[in-house]
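Complex shown without one protein chain; remaining protein chains in place.
Presenting chain A:
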Amino acid sequence: MAAWDLSVTVEDLGPDTPPVTLSVTSDLHVGGVILKLVEKTQIKRDWSDHALWWEQKQRWLLRTAWTLEKYGIHADARLVFMPQHKPLKLGLPNGITLRLRACFSNPVFQTVIGICRMLNIRHPEELSLLRPLEEKKKKKDKDSTVEIYDLTEVPLSSVSRPCLYNGMPAHFADSPQMEAIYKMLSVTQPPPAPEVIAKQYRPASVVDKAHINGRWLDSSRCLMQQGIQENDKLWLRFKYFAFYDIEPKYDVVRLTQLYEQARWAILLEDIDCTEEEMMLFGALQYHISKVSQSEPQLLSSSAAMDDLESALQSLEVKMEGESSSASEMLENMTAPELNDYLKIFRPKRLTLKGYKQYWFKFQDTSISYFKSKEESIGEPIQQINLKGCEVAPDVNMAAQKFLIRLLIPAPEGMNEVYLRCENEQQYAQWMAACRLASKGKSLADSSYQSEIQSIHSFLAMQKTNSGSHGNAAASDESINTHSLVSPRYHKKYKAKQLTPRILDAYQNVAQFSLTEAVMRFLQIWQALPDFGLSYVVVRFKGSRKDEVLGIAPNRLIRIDLGVGDVVKTWRYNNMKQWNVNWDIKQMAIEFEGNVNIAFSCVTADCKIVHEFIGGYIFMSTRSREKSDTLNEELFHKLTGGHEAL
């Protein structure tokens, strides 16, 4: 067979080095070409990650047993010999940028699997890569120096089999620097400054949101084929909003990043919510940032032992273990109580009397009051059980107003009672007691002290907000409430107006552990009506105007752009098959009952839409297979398009 010259550029020799010329025959297989090439360069190193890239055809020659003839390579082919893993800048949902080595030769689906394995994120099929928004280059390099955390030194071999040391993958346990990066991945970020939120791009309409979805990379092709270069920046995001089998014990990074993505979706109004919901999200963010500062690990949640059941169980343990002093237990028996002079007011009573002072006693879940301290041994004027009541704060630090508003259910309706405290200290104690009592817990409950603490820190927040503006007090108590809500509310409310509203919502979440609070945040996010919708502008067959197709985990919706209303819903459950005509870029879907729809995609390639639908159908199959292994073949079959066939 006739020999001919094949020229190969070796990337590692630098861009100025001319290509290496090899004499080959058409029946030489790719492995042989590489062998010849390596011999000729005379460089001794590990070439195992290297492979040949065929520039004109935009494809890798990964099958080393295939001959040049089989690949159809002739003398005019421009081949590049380069590593399959190259550094990539990766923006995470929490805003941090990593630099790591990602696979440029396998389909993006596998690239993502590799990245997630390195970062210790389970269920990588739910994530994908997104081309970032072009940053506006108006104010040049003002704060463009974004810190990048480097992970390129992580050996690829160590990633393939993750085993945990100190709760993190081995490659993160190597050095303090690496450990710090892992902490960055697994601990939530502090609330962003209000200016940072305001500066970020916010989609103003459904069409804006639709444009973002045109940026997803194609999962069935590799990075090189999609024009991604070494050191380019991409975003890693949760793409499919069907989160399977979340287990806080194993999903520290996954949960943290998911929370961050959800938090930003709320702050940037990527998803709509009501004012009440926004306040609750704000309260949860506040709580999460507070607790993550005090709790080093996401996993530590000490269950409060307040019911008899667990008390008895622990007794059994103690009986078998060492004996603790009996006096200690006696001490726990005497129930704590609060006693003090407070002022009371009942707004609904038909008396014009204002606040009256009495001697108050808080015991168990009830408040009783007496004429004076001296008479407190006798019978109270009244006893009020607070179990099941609603407690609302009414505090103005500047005016030294410390009011506890109680709404107490009774057969006749709700009774309103206001308790007025003298100072912050007294207020925090009584307020904490009222909140616990409303949940049926007594002062003896283990959460009492932390409840007092959280009230204090919230009061401190109001103090700083109401004080002189612009004093950047560095203490962690002074979180600006504008950091917790979307810019719409920056305009609507001043920070100090926002504080009592968030505080109001906060009392229902203050007892949560970090994990509970994060899970709650995600739960409320998932319960929003628009949750999980990815939009694409489409043109339905026979229609003359653009409309929006919403793709959700379980259904497709058609939105009329004029009215903004959902016109029609189709569920995947009723879907029989779908068709993509790649030539005219049209999708046709057939549902049960002879329902057929067809549309062309305007703001995203129809491969993206195809992949979304197939991807969601793939996600829904996961519960059926009990095994933990990912059925990659099925994913490609459902999302791949013609390349997969």
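One rule holds for everything that comes next: a contact is a pair of C-beta atoms (placed from the backbone, for glycine too) under 8 Å apart; a residue touches a chain by one contact, two chains touch by 3 or more; residues count from 1.
Methods note: contacts and distances are computed from a predicted model.
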| item | value |
| --- | --- |
| Hidden subunit of the complex - UniProt protein name among "3-isopropylmalate dehydratase", "Ras association (RalGDS/AF-6) and pleckstrin homology domains 1", "Transmembrane and coiled-coil domain-containing protein 6 isoform X3" or "BRCA1-associated ATM activator 1" | "Ras association (RalGDS/AF-6) and pleckstrin homology domains 1" |
| Touching the absent chain when the full complex is considered, from A:243, A:359 or A:458 | A:243 |
| Among A:110, A:200 or A:415, the residue in touch with the chain that has been omitted | A:415 |
| Of A:38, A:62 or A:575, the one touching the omitted chain in the full complex | A:575 |
| Identified contact with the non-displayed chain, of A:390, A:424 or A:632 | A:390 |
| Residues of chain A in contact with the chain not shown | 57, 59, 221, 225, 242-243, 246, 272-278, 280, 308, 311-312, 315-316, 318-323, 326, 329-330, 332-334, 364, 366, 368, 377-385, 387-388, 390, 408-415, 488, 508, 522-524, 526-531, 554, 564, 569, 571-584, 610, 614, 617, 620-621, 623-624, 637-638, 641-643, 645 |
